[in-house]
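One protein chain is absent from this view; the other protein chains keep their places.
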Amino acid sequence: MPVLSDVISALDTLWPRAWAQDWDAVGTVCGDPDAEVSRVLFAVDPVREIADEAVAVGADLLVTHHPLYLRGTSTVAADTFKGRVVHTLITNGVALHVAHTNADIADPGVSDALAAALDLRVTGPLAPDPADREGRRGLGRLCALDRPMTLAAFAEHAAARLPATAQGVRASGDPDRPVRTVAVSGGAGDSLFAEVRAAGADAYLTADLRHHPASEAREHAPVALLDAAHWATEWPWCQQAAAQLDAVSERRGWGLRTQVSHRVTDPWILHQPSPSPRVSHPAP
Amino acid sequence: MPVLSDVISALDTLWPRAWAQDWDAVGTVCGDPDAEVSRVLFAVDPVREIADEAVAVGADLLVTHHPLYLRGTSTVAADTFKGRVVHTLITNGVALHVAHTNADIADPGVSDALAAALDLRVTGPLAPDPADREGRRGLGRLCALDRPMTLAAFAEHAAARLPATAQGVRASGDPDRPVRTVAVSGGAGDSLFAEVRAAGADAYLTADLRHHPASEAREHAPVALLDAAHWATEWPWCQQAAAQLDAVSERRGWGLRTQVSHRVTDPWILHQPSPSPRVSHPAP
Amino acid sequence: MPVLSDVISALDTLWPRAWAQDWDAVGTVCGDPDAEVSRVLFAVDPVREIADEAVAVGADLLVTHHPLYLRGTSTVAADTFKGRVVHTLITNGVALHVAHTNADIADPGVSDALAAALDLRVTGPLAPDPADREGRRGLGRLCALDRPMTLAAFAEHAAARLPATAQGVRASGDPDRPVRTVAVSGGAGDSLFAEVRAAGADAYLTADLRHHPASEAREHAPVALLDAAHWATEWPWCQQAAAQLDAVSERRGWGLRTQVSHRVTDPWILHQPSPSPRVSHPAP
Amino acid sequence: MPVLSDVISALDTLWPRAWAQDWDAVGTVCGDPDAEVSRVLFAVDPVREIADEAVAVGADLLVTHHPLYLRGTSTVAADTFKGRVVHTLITNGVALHVAHTNADIADPGVSDALAAALDLRVTGPLAPDPADREGRRGLGRLCALDRPMTLAAFAEHAAARLPATAQGVRASGDPDRPVRTVAVSGGAGDSLFAEVRAAGADAYLTADLRHHPASEAREHAPVALLDAAHWATEWPWCQQAAAQLDAVSERRGWGLRTQVSHRVTDPWILHQPSPSPRVSHPAP
Amino acid sequence: MPVLSDVISALDTLWPRAWAQDWDAVGTVCGDPDAEVSRVLFAVDPVREIADEAVAVGADLLVTHHPLYLRGTSTVAADTFKGRVVHTLITNGVALHVAHTNADIADPGVSDALAAALDLRVTGPLAPDPADREGRRGLGRLCALDRPMTLAAFAEHAAARLPATAQGVRASGDPDRPVRTVAVSGGAGDSLFAEVRAAGADAYLTADLRHHPASEAREHAPVALLDAAHWATEWPWCQQAAAQLDAVSERRGWGLRTQVSHRVTDPWILHQPSPSPRVSHPAP
Partner (left out) sequence: MPVLSDVISALDTLWPRAWAQDWDAVGTVCGDPDAEVSRVLFAVDPVREIADEAVAVGADLLVTHHPLYLRGTSTVAADTFKGRVVHTLITNGVALHVAHTNADIADPGVSDALAAALDLRVTGPLAPDPADREGRRGLGRLCALDRPMTLAAFAEHAAARLPATAQGVRASGDPDRPVRTVAVSGGAGDSLFAEVRAAGADAYLTADLRHHPASEAREHAPVALLDAAHWATEWPWCQQAAAQLDAVSERRGWGLRTQVSHRVTDPWILHQPSPSPRVSHPAP
């Protein structure tokens, strides 16, 4: 049976820490390098209910996409919710490892899993990593649809294929406009509008778009926008990541048991439509 | 008939520029101080279709909540969409004036109009302006419901009372939890979570909440969250503002004609629910 | 007849925006890319009387050396003098384009025109642009006189050859010292003293030299200094630039009519000598 | 006979170092506190010829307005011109003391001496020091003329009353405009335009005005500008300062001999008018 | 029996966190607020051997003077020595609480314990906290000796009274100079030289003095310096702090058992004198 440092080593090969953005905080958050590891749980968010689930299923290692401490801390005391997570994990012998922007940029990475969930064919990275001579790594993915759909049809398709959430999918643009090429970026994507425009994509699917960036992007160019739950755009990566670790485990005869949490950690659990949204653009 | 500088003077009395945040850019964006003003249009966003509407209705002055140039520019050339707005306005003799965070903080301000639209009773500012000895000005508003509702019922109420948008209202929290006190803040509200917790409000209704701030706020404390369209939370202010200018006009015998744009400038014009959002928290 | 974007394209070829210093603000300030252009006025300063002249002569485009907004603005309202210029131009359909440090560094550039006005033979740039492998572009120019003159004679020559201004030319150094090589830099030149010393020029002609830099430069090394009106050192570029655009127009059959403003925008319109300046260095 | 520290003490009482601006470097630059002082020379600039004059006249102390090292140095080696000054002074037992912005702000200060030289009646500081409750200290001075003059006449008056320099006085504004109130500021004055406008002065006399600040000031408001040699606007202070130290010396029975250098350290020693400056504003 | 949050509350009353310097990181580092506390260990350094001692003695809470994470961290993984400490503590149910500059500034504080160990009579703080109107709190302490000693005798006294370390005490100054007043500051004290000079103390005892600050302080003024082991100057505080918590425990009937670690965590465990240090100042 491998020890934690063996498994971390394997994860660091899949998603090298040096690939993370400067502002990011990836890597191992807690855990003893010499502890044995037999069960690994993958999830998007290192929140309390996920930590509890890791304990409940007997995991030795929890791998999440989001950092627990994105900004440095000088305390892990259990009177904060993050410190409580640390206490729960250490007390129960569960390690925590984070693969965030290093997993975004990897090949395959978070947006590859998103594209696969949406049945899109990836043609390349949206913001290529200049350090990758082969041009495969980078943030976001440019994709092609095998058959064009209208924006309305593509929004319906996305809502059906992504993990179900209360908030669903919202879209901006002419509903009848044909969509042939789509840029996708798992998680908050409002820093990549310039790349989307430069790529000439018909639509951009991502999450956490706010009024001003979305509105300015629409004023600037005719690209359609689709905004899904942040969690839903990144959850497909958990399955892809678990499969990657399974392959390593098999190759090395580790016998790891991996599993993916199905707990929805999108905070929005209710959605209430406006009574009559269809008449939203009245004539002046 | 008043000239532009007279009307601007009146607006500056309602929402003094010195009340704006340091980073903000409020005041008159274009217009000739000596031009006569007979018709004034109010809107949330200074986008192209609103500029066109101002021209179409024969307005001499457009008052918006959002700045055109939040960050400084050295060009207003018409090959950018913002420069195009400037050209349209100047060529057609329409002035543009912005009241943004100075209108947020005013009494009455943007969140008073939001509270009124929601039938809430305001009990004070959420983040009081330390410069206001009377304790009435500030960002956001704390409010009471005359009768408690569950969170689910309050979400339905909010969706029904706010201007209709495609995206509707999403909520986070126990649907059956009773809501007696609500903090509201028109526009993007994720910088006021500490004040919401300090005030002990049962729920917080605002806009543009992203995954991480919302998720951390929920982990941190049991306050329920409601997220509406940014535009929808600020549009009620347009009517309030128009009424305030009407009162000034009447007092001074100006005979101004004011009107509020009903054009929805929320970028999200489609919403597609997930096929089965109700089962969003499955057992592991 | 070309439209504005055609002409701007030609100007950007002459003086690419990427050549401007980081702190500069060059390019098109106002104007509609689709408007037709038949008459172009060149001037040093985008001040109100130049804007009025552009309107009076029926120009569709005003090209100036100095930026209107060197630092960003969030308002072009006509209650500021710069906003008034914008209103005058847009209302009368006149575009404004700025070529500042990109025109300084170009080959030919502002200092080439200055050298030509002074009958000097250019031998190379004073501060070569490291990006130019041919070594022709850069700030300032090093020049040779065909026949040496004393400093006093060269000052007289400069005053006679530069556009006339009330302030004339002032000089520092031994009046009888022979001048064989001269560094010139159109506009404010006190940031280039190190380059002048390194080049070993006998004299440096520029503008806007203040007491401390000039005094320290004189203490540091025996180079003579000549200080002319800022406007006078840059105005020759207007004629050079107009001729460059004429050549483009002819090549493309555009039929543009170009002209250069002769209005002196140097602010100093009076000069009063001291009663007895000749005895300025009395014996101790 | 007093020692250096006694005299410095007296100077620090006249112009306390704490009154200097944050960026300034005032106080004693070199000298032994215990050395006896019998002769003191005052000058504007601590340049080599002034140091030589101090040695030649047998001064024990040189007091200048301008700092030798405004920015800090880690060397006073004599292979730089400033280090050479330090070596000359220390080798010959001459101390150097600087009173710069602390002398500007004092009452009486540099601009009082300038006003007196111009026969102007001081009515108060231009930029009052908020720390002075009596409202007498500050940068610059506001003054009244006993009889109004035209700007042209006032320029002629200024050139006649200020110490003679090769560059004389230049002016901006309508030559026939009557001047009743004048703001004056010894030395480079382009940071005080806002105060000049706020004071409503008819004219502003200072030094080292460059094209852009002067041009923008003229576009902004109708105030007339006069620009004299930096040295000439500060030299009158040397006589005032010497008289102040004479008074202290007499009171304490020190028997100091003070004198003021008449050496002109304005770098500009030649001025060459344009051949025909009168026709500088041709009709368009 | 109290729970952790009760005990922390008491510690925060003794040394309020708000009293810490801006750059400091004080408070609870790990621990569950609801865990019962019966035994508390005090120590200077949160290093591995101290954590092991806390486990060995059955402590529920470790209170140290030095922070574990002075700068923020995003990982407590056990492959770093600090993370190993966190794992050891959490796994064994030991909380860690830090009182650093808030304990320095308190009354009584770290330097009071140091003064008491040295038999000095405290007369006031060395750098008074401006927020304390009574003038008792602050960094360092000014002290008087009941009978003057020579510097040599005082150094011998200090070495005898402070906890024994391999490095002993070093001193700078005239060995025969009488010492009547002493400034003391527990820990690294080279930021308080200006206060020591202003107070006119005969000697300054602190730790971690480096060559340049010590040398410059000696050139600047005749104050004698004594430099002891950092650990030895702060260890007396542990006993003082334990006694303070004992008093609280008794008052509240908590029955806490407190103890102080006697483990020397000064890193220097060997000292080798120069063969002949007495002849260190030979005649030239």
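Letters A, B, C, D and E mark the chains in the order given here, with residues in each chain numbered from 1 onward.
In the analysis below, a residue touches a chain if its C-beta (ideal position, glycine included) is under 8 Å from a C-beta of that chain, and two chains touch if they have at least 3 such contacts.
Keep in mind it's a predicted model, so treat the numbers as computed, not measured.
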| item | value |
| --- | --- |
| Missing chain: touched chains present in the view | D, E |
| Residue numbers in chain E that touch the chain omitted from display | 45, 47-48, 53, 56-57, 66, 81, 151-152, 155-156, 158-160, 162-173, 175, 187-188, 207-208, 210-212, 214-215, 218-220, 225, 227, 229-231, 261-277, 279-282, 284 |
| Where the missing chain touches chain D, by residue | 5, 25, 27-33, 67-79, 83, 86-87, 90-91, 95 |
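Simple rule for what comes next: only the chains that are shown with their structure count from here on.
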| item | value |
| --- | --- |
| Intersection of the contact lists for chain D and chain E | none |
| Touching chain B and also chain D, the following chains | C |
| Between chain A and its twin chain C, rotation from the CA superposition, multiple of 5 degrees | 120 |
| Relative to chain D, chain with the most remote C-alpha centre | A |
| Distance from the mean Cα position of chain E to that of chain B, given in whole angstrom | 54 |
| CA centroid of chain C to CA centroid of chain E, Å | 66 |
| Touching two or more other chains - residues of chain E | none |
| Listing of all chain pairs that touch each other, if any do | A-B, A-E, B-C, C-D |
